[in-house]
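As you look at this complex, bear in mind that one protein chain is not there, while each of the others sits in place.
Moving on, here comes subunit A:
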Amino acid sequence: MKAPPPLRGLRGRLLVAFLLVACVATLTTGALTFREARTGVLQQSQDSVIAQFRDHASTLAADLDYPPNQHGLAAFARQVARSEPSNNWRVLATYGGLSAASAPGDRFEELTPALRKAVASGGSTVFQRVTTNGSPALVVGLPITFGTAQHPTSEPSGVGVFLTVPQTTEQAYVEALVPAVERATVPALVLAVLLALLAARGVLRPVRELRRATRSIAEGHLDTRLAVNGSDELADLSHTFNETAAALEESVAELRRMEARARRFASDVSHELRTPLAAMSAVTDVLDEDAARLDPDTATAVRLISEETVKLARLVEDLMEISRFDAGAAGLHLEEVDLADSIRRTLASRAWLGTVETHLPEPDAVRGRLDTRRLDVVVANLVGNALRHGAPPVRLRMYAWDPDDTVRRAVVEVADSGPGIPESVLPHVFDRFYKSDTARTRTEGSGLGLAITAENVHLHGGTVTAANGPRGGAVFTVELPLWPDPDEPPPAPQEKSRP
C-alpha cells in the first residue's frame, strides 16, 4: 500500500479546505469592513465640509456687491477660503465669464465641465470626488441665490462658488485599514493551517491504526485489536473492526479445532486398526499356503482375505504416515548419500531396473544430505505411479543444478509415455485420495502415495510438480536442496502449514 500523492490525501484535502475557508472569511470580512469604513469616513467628512462651505459662502455672499466685478469675486473667494483656516481650502468664484480663485493663478484643474454646468444651471449644491496627480480631493460647487433667511432659495444670482478640499487625511485613514486587514489575514491563515493539521491528525491517526490493524489481520495475526477512543464515527468503525476481528478469530479457531479433531480421528482410527491388522497380517502367509488344498470357493475367499489384508495394512500404514506429517511428528534422518546410487538401489529392490530407462550422473557426482528412507519413498512412489497409470517407456532422469541464489539442488524427473494428466486433474494430483476418474475405481495404490511423496519432498525443503511433457505423458519433477555440510543449517523444519 503506498501513500497517496500529497494533495489527494485526507490531510492535503483538509489543509486546502481549511485554507480556502479562512481566506474567503478574512477577505470577505476585510473587504466589507473596508468598504463600510471608507464610505462612513468619506461621507462624514464630505457632509461637514459641504455644510461649512454652504454656511460660510451664504454668509459672505450677502456682503458681495451685485453684479460682482473681478475684484469683488476675488475678495469673496479669499474670504470664503480663509473662513475655515484649519482646512486647506481653495475657492473659486465665478460670475458669467468672470472667475477668481482664492489663490492667485490657481486654475482649478480638478473642476470638471459637468460640475461647472450643473452649478451654472442653478439648483442645489453639487460635489464630486476627484483624484489629481494621485492625491484625492473633494470638489463642491454651490450656486449663490438671492434671498432672505426666510426664503433662502428664491432665485439664482448667477454667482457660483467652487471649493476644492484635499482629502489625503481621510484617504490615509482609510488606507490604514488595508494593512490591518492584511495583518489579520496572516494569523488567521496560520491558525487555519494549524487547525487543519490538528483535525487531519485526529482523523488520520485512527485511519492509520485501522490500516495497520487490517494489514496485521491479513498477515494472519487474528488477535489484532484496536484501542477505541471517544465515540465518533471513527471510534464506531474501530469498534466494528474489533467485533469483526473477534468473530473471524473465533471462526478460524473453530475451524482449526474441527480440523485438528478430524486429523486426530484419522490418526486414532489408524492406530486402532493396527492391532487387529497385526494379527491378520501375521497369518496371511498361512492362508496363502493352505489355500491350494481347500475347495475352490473357500480357496478364493481365503486368497481374497489374504490379499485385501495386505492392502489394508498398506493403507493403514500410509494413513499413519500422513497423520505423522499432519501432527508435525515426521522427522528427518539426514545422511550424506550418493543420489545416483540411492536411486539405482530403489529401482533394483523393486526389480524395476529393466523396465525404467534411467539417465543418472556418474557415481558420487551428485551427493547431498538427505533422508534415504524418504528419498526411497519419493522415487518408488513416482516410478510406481508412472508404471501403474502411464504407459512404458518410463524415463527417470536425475541431475544437479546450481541456482544463483540458493544451495545446489538435485532434480529428479520421472516421465511416462501414457496419455498424460488432464488439465483439470493436474492441480489435484497431490491431494489425498484424489481419484481422477469419477468411477473411483480402486487401483493398487492407497490413494495417498503422491500426497506422501509431496510431504516427504516438502520435509526436505524441496518442491514437487506435475505436468505434461511436450510429447504427451505425465512428468513429475522433484527438486531437493543438497546440503553438503552437516554443520550447515538443515532444510527449514517444515511446520505443517495449515491452509
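To be clear about the criterion, contacts are C-beta pairs under 8 Å (C-beta built on N, C-alpha and C of every residue); 3 or more make two chains touch, one makes a residue touch a chain; residues count from 1.
Here is the rule we use: contacts and distances are computed from a predicted model.
Between the names "ABC transporter permease", "Carbon-monoxide dehydrogenase small subunit", "DNA-binding response regulator" or "Spondin domain-containing protein", the one given in UniProt for the chain missing from this structure view is "DNA-binding response regulator". When the missing chain is restored to the complex, the residue among A:13, A:324 or A:428 that touches it is A:324.
Residue in contact with the omitted chain (choice from A:218, A:279 or A:292): A:279.
Among A:21, A:130, A:310 or A:426, only A:310 touches the chain that is left out of the view. Residue A:346 is the one among A:145, A:346 or A:417 that touches the chain not shown.
In the full complex, subunit A touches the omitted chain through residues 271, 274-286, 289, 310, 313, 316-317, 320-321, 324, 329, 331, 333, 335-337, 342, 345-346, 349, 369, 372-373, 375-376, 486.
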